[in-house]
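One structure, pasted below without further comment.
Only a single protein chain was left out; the remaining protein chains are all shown in position.
Naming follows writing order (A and B), and every chain is counted from residue 1.
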Amino acid sequence: MGRSIKDMIADMRSGDQRSLARMITAVENRTQGWVDIMKAVYPLAGSACVMGITGSPGAGKSTLTNRIAKDLVEAGMKVGIIAVDPSSPFTGGALLGDRLRMRDICTLDHVFIRSMATRGVLGGLCQAARDVTRILDASGKDVVLIETVGVGQDEIEVVRASDFVVLVTFPGQGDGIQVIKAGTMEIADLFVVNKADRDGADELLSEICAMLELSCSVRGEIPGVVKTSCITSEGIDDLMKLIYGFVARKRKEPGPAGEHVREEILDLMEREIFRTVRKSFLNNDALARGIDRIVKGKTDPYSVSFELIQAFLMQDEDISRGGTRHG
Amino acid sequence: MKQDEAMGKKEEEIDRSYREWEEGVVKPRIRKFDLKTSPTRFYTPRRDNGHGFLEKVGFPGQYPFTAGNQPFEYWQAFARDAARLGYRPDWGGSGRVGKYGGFGTPADYRDYLLKMHSMGRKGGPNIAFDLPTQCGYDSDSQYCAGEVGRVGVAIDTLEDFGIIYEAYTGEMDIDRVPSNFTINAPAAVIIAMYAVLAKKRGIPLERLEGTPQNDILKEFIARGTYIFPPGPSMRLFRDTCVFCTRSMPSLNINSIGGYHMREAGASRIQDLAFSLANGIAYVEAGLSGGLLVDEFAPKITFNAFGGSMEFYNEIALQRAARRMWAGIMKERFSAKNKRSMQIRQPITAHIGCISTTLNRPLNNLVRAVIGGMAAGMSGSIPGAFPPFDEPLGLGHSQEAVQLQIDATRIMIYEAKVADVCDPWAGSYFMENLTDETEEQALSELRKIDNMGGAVAAVENGYMAKAIARSAYERQKAIENQEEFIVGVNSFTEENEIEVMVNRVVEDTYDQELLQTAEQRQIRNLKAFKRKRSQRSLARALRDMKAKALDDHANLMPSLCDCVESSATLQEICDVLREVFGEAQPVKL
Partner (left out) sequence: MEQESRVRILIAKPGLDGHERGARVVAFGLRDEGFEVIYTGLRQTPEQIVRSAIQEDVSVIGLSILSGAHISLSRKVLDGLRENNAGDIMVLVGGIIPDKDIEALKGIGVAEVFTSGSRIKDIAGVIRQHMKSQ
C-alpha cells in the first residue's frame, strides 16, 4: 500500500478498478491500515442497495445475477457483484468459479465483480461481506449483488449483510420445496423459481405461494414470487420490476437501521477478539503448559480455558487498539 | 447328469486349489515384501465366471460381436496388394477418405487440395474447420481475432463451402468421393450446405457419402466447442438425423467420440459408459423424430474408444464395448439389423496423444506400437498412433510419420498381429477382464440412466465434472509416484541422453497465406454481404426462426433455404441463439 488512502479512494471514485480491488484485498486480508481504510470509506457509503442472491447449487444463481446486473447497467446503474464460494477447510485454498457465468458483463465499465472465499473465518464472513460491500458502495455503485451458495451456515451469514434477499429455486430437485434449507425461507424478500423452461416450475411456484400464505400472518409483508428463465427471458421483466422496487425503497430510506448497526458492532468486536485471542495464544507458554497438564490427566480443557481467559483479560491492551497493530 | 457332477467336482477342486495357492504361496509372499495386495493377478477356469462362449463371445461378425465386427476387415482383404503397390495411408484418413486438414480461406485450402490431387494424394475432403466456424461465428466477429483459418479452414457462407469443393469435380465429384466434416455445434448448417451444393450440381442427395462428426454431447463433456444448451442442441441433432436418414441415406449421421473424453481426462470406464450413454441419447433422439431404429442406427458411428498404455485393459475395453453396444441395441431398442448393433469406428485401441511424453520423445514410438498391438489383437488395424513427435507441438516430421507407418506395417506384415481374430477369446484372464470392464461401465451407465440419461447428465454437469476429477486424480497419481511414466516421473537421469533422429517438419500450409488469411477472409465476407439480396435473406431467416420456435418442426429444410439465401453461418446461429439461448460452462 504505497499510496495514501486518500489518493486511493479518490482514484477508486473516479473509476480506477485497480485501486478499488487493492483496497478490497487490504481490508479482506486485514492488512495493516485496514481500519483506516474503512474509517475513510464509511462516510462515503450507505446509499447502495445491497441484495443477497442465494439458493442451492444448480439453481442458476450466477446466470441470473449476470442477467440482473446487465439489465441494471442498461438502466444506467453501476453494479458491484460479490460472488462467494467456500474455502477448503483442509488446505485453506478455494476454487472460485462464479465468473464463468458472468462473461457478458465482466468488461462493462459499470460492473465490478469480486470473487470471495469464505476463508473459514469464524463469524467473520458476514463482516467481510459488509466491508467489501461498503467499499463498492463508496466507489459509486448503485447496487451491490452478493451471490452465495445457500447450503452452509457461512453462506446464510453473508445475506445478513444485505438489505434484501433473493432466494433462487428451480424445479426438478426432487423434493420440491422441502429442499429449501430451513432458515433461508424466512429471510427471503423475493422468491425466484428459475429455469421455468423446465417441467415442474408451476408446481413449485404454487407450493411456494401456498407456503407464504400460511406464514404471512407472522411476517410483516408477503415476499414477491416470480418465475424466470434466462434462456427464454420469461419473467425477467417481472423480476426486474421487483428489483427496481428494492432499489427505490433503499433510496427512500437510506442509512443504516439501528438494529443492523448493533449487529455489526458485535460482529466486528467478535472478529477482533477472536483474532487477538488466536494471535496471542499462537505461541503461548501458559497454553502449552495447560495442554500438557490435560494430556497427563491432571486437569481438563474447561478449567484451563477459563484460567487462560482470566489471565488474558488482565492484560487487555491489544483489543483496545482497534487491531491496527496486527499485520 | 454324471457329466455335470464330474464338472462340479472339478470346479470345486479348482476352487480349493486356488484358495490353497492364494493362502500358501501368494499371501506369504505379500507378507514377505510387506505389501497390501498382490501386484499380479492370475485366473483359472473357475475365475472366469463360467463365461459362456456362444452367448458372450461368439464368432467374429456375429452377435454380440465381442470377437469382432467381421471375420476380416476391408483392409485385410487387400493387404497383400497394398504391400506390393507400396500403399501409403494418409494421416487421419482411411479408405477413400483423404487427409484430415484445413487452413486459411476456402480458396487457400482449395488450392492446397488441388496441389495434393496433382501429386496423386487423392481422397474425399476430410475438413477441419477453424474455431470461429466450430463456435458458430463469422470471421469478422469480435471473438475471432487471431483465430480465423488457424486450426482449420474458415467457412462463413455457402459460397465459401462451394469454393473448397471446386477441388472436387469430375472423377472426384461429390457422388464419387465421401466427405468428412469435423464439426459439431453447427453441424446442421454444414450438412445443409452439403445438400444445397449437391442440389446446385444436380447430384441426387442419396448419392452423397461421408461423415459429419455431429457429436454435440461430447463437446459439452470434453471439447468445449458448444453453442446452444444441451436440449436445443439435441433437437438440432434429431433434425439432422431425420434429414440424413430420409434424404441422404448413404451419409453417416455422426461419429461419437470416446477418444475426446479420454484426452480430456476420462477414465477407461467413463469413456466407455459416457460414449454409450451418448449413443443411447442419439438413438432416442432419432426415434423421437419418428424414425425406426434399423432405419438410422446403422449410420451412427463411433470414433475410437481408447487412449491409455494399459495393454490388457484396452483390449478388454474394445471387446466389452462391442458386446455392450450390441446388447443395448438389441435389448433396449429391439434392433433387428446387425449393422445397428455394431460399433463402427475408423480406429480402435490406441494409446492416445495423452500417453505421449515430451521427455525422451522417441519412447513414444515404443508406446504407439503397444497401442497398435492392442488394436491388432482387438479387431482392428494394428495402427501405431500417434507419431512420436506429437507432444513437441510443431507438426509431425516426415521421419516420425515414416516410423509410425512402418511400425504399423511391421505389425501387420512381419509380426502378423492381425492374422488371428480376437486371439484372447477364451483366455480365463481376458474374458474375466472383459466382464469386469462391462460390469463397471454398466454400473456407471445405470447411474446416468437414473439421472435421466446423457442429456440430463450433461445439463447437470455430472459428466464434465467426473472427467475433470479423473484428470486431476491421474495428475496426482503421477506426481505422487503411484503411477509411473518412464522418463517423466521415474527413471530420469541427472544427465539425460538425448536420443533423437533428424526431424524435418515441412510446413504443411503456406505460412504467408496463414498470416494473411484472417484479413482476406474478412474482406471476402464483406464483399459477399454487399452483393447479396437482403430481402430473400430476411425472409429465410424469419421463416427459420418460426420453425426453430416450433419444436416439432424439422429445421433442416429452413437451414438449406437460409444458406441458399446467402445467410452466413453466424447469422443463422444468432437467430438460433436468440431462440435457444446459449450454453453455459460447467462450474467445477
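Note that in this section contacts are C-beta pairs under 8 Å (C-beta built on N, C-alpha and C of every residue); 3 or more make two chains touch, one makes a residue touch a chain.
These figures come from a predicted structure and were not determined experimentally.
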item	value
Touch criterion as defined above, residue of A:68, A:113 or A:138 at the omitted chain	A:113
Among B:82, B:172, B:392 or B:421, residue touching the chain not depicted	B:392
Residue touching the undisplayed chain, where the options are B:56, B:110 or B:223	B:223
Contacting the left-out chain in the complete assembly, out of B:116, B:172, B:362 or B:471	B:471
Touching residue (missing chain; options A:4, A:29, A:206 or A:233)	A:29
For chain B, the residues touching the chain missing from this view	131-132, 134-135, 137, 142-144, 146-147, 150-151, 219, 223-226, 263-265, 357-359, 391-394, 468, 471-472, 475-476, 479, 485, 488, 585, 588
Contacts of chain A with the absent chain, listed as residue ranges	17-18, 20-22, 24-25, 28-31, 87-97, 99-100, 103, 106-107, 112-115, 117, 119-122, 275, 278
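Assume only the chains that are shown with their structure count from here on.
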item	value
Chain A-chain B separation of Cα centroids, rounded to whole Å	46
Residue numbers on chain A that touch chain B, as the complex places them	58, 62-63, 95, 97-98, 100-101, 230-232
Contacting residues of chain B [partner chain A, same complex]	229, 460, 580-581, 584-585, 587-588
